[in-house]
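Every protein chain but one is kept in place in this view of the complex.
Residue numbering begins at 1 within each chain, and the chains themselves are lettered A, B and C in the order written.
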Amino acid sequence: MAEIVPLAEAVERSVRDGDTVAMEGFTHLIPHAAGHEVIRQGLRDLVLVRMTPDVIYDQMIGAGCARKLIFSWGGNPGVGSLHRFRDAVENGWPAPLELEEHSHAGMANRYVAGAAGLPFAVLRGYRGTGLATQAPNIAEITCPFTAEKLTAVAALRPDVTVIHAQRADPAGNVQFWGITGVQKEAVLAARQSVVTVEEVVPELDPRPGAVVLPSWTVGYIAVVPNGAHPSYALGYSVRDNDFYVAWDAISRDRERFGQWLDEHVRGEAPGGLLDGGLPAAGAVAAGAALAGTGVGAAAGQFQGSQA
Amino acid sequence: MAEIVPLAEAVERSVRDGDTVAMEGFTHLIPHAAGHEVIRQGLRDLVLVRMTPDVIYDQMIGAGCARKLIFSWGGNPGVGSLHRFRDAVENGWPAPLELEEHSHAGMANRYVAGAAGLPFAVLRGYRGTGLATQAPNIAEITCPFTAEKLTAVAALRPDVTVIHAQRADPAGNVQFWGITGVQKEAVLAARQSVVTVEEVVPELDPRPGAVVLPSWTVGYIAVVPNGAHPSYALGYSVRDNDFYVAWDAISRDRERFGQWLDEHVRGEAPGGLLDGGLPAAGAVAAGAALAGTGVGAAAGQFQGSQA
Amino acid sequence: MTEATGGADGYSADEIMTVTAARSLRDRMTCFVGIGLPSEAANLARATHAPGLVLIYESGTIGAKPGWLPLSIGDGVLAETADAVVSVPEIFNYWLQPGRIDMGFLGAGQIDRFGNINTTVVGADYNAPKVRLPGAGGAPEIAASCHEVIVVLRHSLRAFVEQVDFITSVGFGEGRGSRERLGLTGAGPLKVITNLGVLEPDPQTCELMLTGVYPGVSVPEVQASTGWDLKVSAGLAEIPPPSQDELTALRALIAVNPNGGAS
Partner (left out) sequence: MTEATGGADGYSADEIMTVTAARSLRDRMTCFVGIGLPSEAANLARATHAPGLVLIYESGTIGAKPGWLPLSIGDGVLAETADAVVSVPEIFNYWLQPGRIDMGFLGAGQIDRFGNINTTVVGADYNAPKVRLPGAGGAPEIAASCHEVIVVLRHSLRAFVEQVDFITSVGFGEGRGSRERLGLTGAGPLKVITNLGVLEPDPQTCELMLTGVYPGVSVPEVQASTGWDLKVSAGLAEIPPPSQDELTALRALIAVNPNGGAS
């Protein structure tokens, strides 16, 4: 049975330093507010999992939460590079970031295997690519009927999956609709889950295209209106495309990023715990003077590869 | 692009003697009218595929359409045995029926593999059961990451899949809702498809829980109101439970079955072709005097195994 | 169909069987339910002591709350009252297979001393069966993957056999350790509930033994209906008869069934 609690409590009770944390939402319904809470609580050494580590993980990586990233596409959709992500990979700032990268199809199937209680999933994928040799958790598998060679990917089983949804009911059933992405699989694959919602309504009337996660499959629910911003919740908000464009400049510079973090994340206290184990804000921004990362080249060329 | 045509034409253009034909619908939306059309057209030697070959396949098997049945549960749900099915298996009447049987999970995953363009699917299933050794298309497979032993099932790729849906639009997009079963997978796994619908509407407004099959994934659409009877179409009809109960007596006796077939299937001509290649009605009922099949024992005990 | 033996205090053997099965379900459990006796018992539990019981049918209906006994696992009432309706592949792959369901509730054609279930064929030759049964359905994976399993069926020599003619669904296989060797994640059939009493696996051998009888039922009577040398538990208990509330609820449930019961 899901418990409805404040966001800070949901994160405090579910996420530990070093955990494997998946925050999913495919452009739509990205749990930004929960990501900010993870930053505020000063969590460290996380293995972050996400198909499209866009602005939300750029912020968490830049804030020093992550030790490793498991992903399939890391960019600012329609805008360009993720500068904090690139700074971590190219310059080890604020800390080195280990990468495990896949294709979207591979990541989606890794969640499917996790949700299905299987140790692996099979797909036509990776064959002939550098990914197949670069990443672990990818193996060749032979069809026992046709002898055809295919690819197996290992199941993903996050310690915690975090998503944002439109609604829950008082019993803790969760409902989301629109582009529903891989969130059902990500929640069902995880040991624990946190769902932020726009609102709690007395009853979840059926909606076209809606996914319902029964209360007994969810850990914690926190009511956070507009908790996906700058992503959106269909029926509640629209995607703040201006923010994604603005993020390019904010994130390009370490110092400006640090200021933004202080002002817009660490300065906000949606549910207490503000002073719980946080590093001093100055310490995070300290490395900014070392910048000059040379990022930003060719962003326009590379974004097309998002497909 | 789907073509909207009369039912007789849809069946005539898509099904050939000897084809592998899947008619799906999980209790809900069973394409009975299309099954009757297959009987009327006198199709023979079909390999019939269906998770739950209930009354619809009892009729088709009794009418002599089938050479082989690939299935996972053959009963009259909530009532008892399928007497025509049992007569074919136990006494070879009207013709011997080869069986390939699976579990529901195995059949569902065989369709999934077919829909996904994979030669096989993996599940935790069959291990320790007699099915694993009895049926082909089941093999042990080892996880390349954990060395765990699991089960692989071969993809199902029917020549034709036939389903019933609530609605289509003039462009041939198909929509169905309620218990949607395995129909999406069965259509996507097949080379060709026939969809009977309750009605064609100008526009398919979104419905909660609806599956939409785009026109370009469907072969033929035929408008057949109440085409699922005695099964039902949520929002259009209710399940005719009385018919399922009555079927027990109708189907128990070869002669009575033959009469029913003449009256309710062969006697109806929804779209021409009535005289196209049909055996004389008398020939079908001829074996009835040979009956005495001893069926009906223990039906009450066995139905519980449907779950 | 087995004739129900008349019960002592105005209840039938079938009624105490269903009531006993219902009592095995705890509130808020998730329960994968087959049609027939299992569905009757699960819906009785939901109508009495376990209002928060989550009923899951293989048609993909999760949290169905039917107001009467459905005749089939795909009745419209199941979809209309469910918390969620998912596809058939999904119900097996995402919900049953990972061990997400607490209880599997099965019927059986034959059952043997190690709780293995046959719903495929009666007779030694698969290709020339004496009786062709419906087949596996969802049972093999329910038996494999639910945390625990309850089997409900009426006692008879035909049904309770030394060894089943065909293993459709694995109980304890060849005895203790079999499930582990096969990689089956659930605990197996922890209770077999019949119209005479209750059988449970011996913790040492996993052989089913008699652990409870209904009022007025003798041990020899049960043994005479069992096709193996049925051992009796040292802690054999007499199972309490249905309460008036339980009987009333069960009869109300059956009375509103449009087809007069799913038996």
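The rule we apply is simple: a contact is a pair of C-beta atoms (placed from the backbone, for glycine too) under 8 Å apart; a residue touches a chain by one contact, two chains touch by 3 or more.
Note that the structure is a prediction, hence the values are computed from the model and not measured.
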Chains still shown that are in contact with the chain withheld from the display: A, B
Of A:Val11, A:Ala34 or A:Leu123, the residue in touch with the unshown chain: A:Leu123
Full-complex contact with the absent chain, from A:Tyr57, A:Phe71, A:Trp93 or A:Tyr220: A:Phe71
Hidden-chain contact residue, picked from the options A:Phe85, A:Phe120, A:Tyr220 or A:Trp260: A:Phe85
Chain A, residues in touch with the chain not shown (by the definition above): 26-28, 51-52, 71-75, 77-79, 81-82, 85-86, 89-90, 101-105, 108-109, 111-112, 123-131, 134, 148-150, 178-182, 184-185, 209, 232, 234, 238-239, 241-242, 244-245, 297-307
Those residues of chain B which, in the complete complex, touch the missing chain: 1, 115-118, 173, 184-185, 188, 211-214, 216-217
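Following the convention adopted for this analysis, only the chains that are shown with their structure count from here on.
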Chains touching both chain A and chain C, listed by label: B
Centroid spacing, where centroids are CA-atom means, of chain A and chain B in whole angstrom: 43
Euclidean distance of C-alpha centroids - chain B vs chain C, Å: 28
Set of chain C residues in contact with two or more other chains: 93, 97, 145, 185
Sites on chain A at which at least two other chains make contact: 117-118
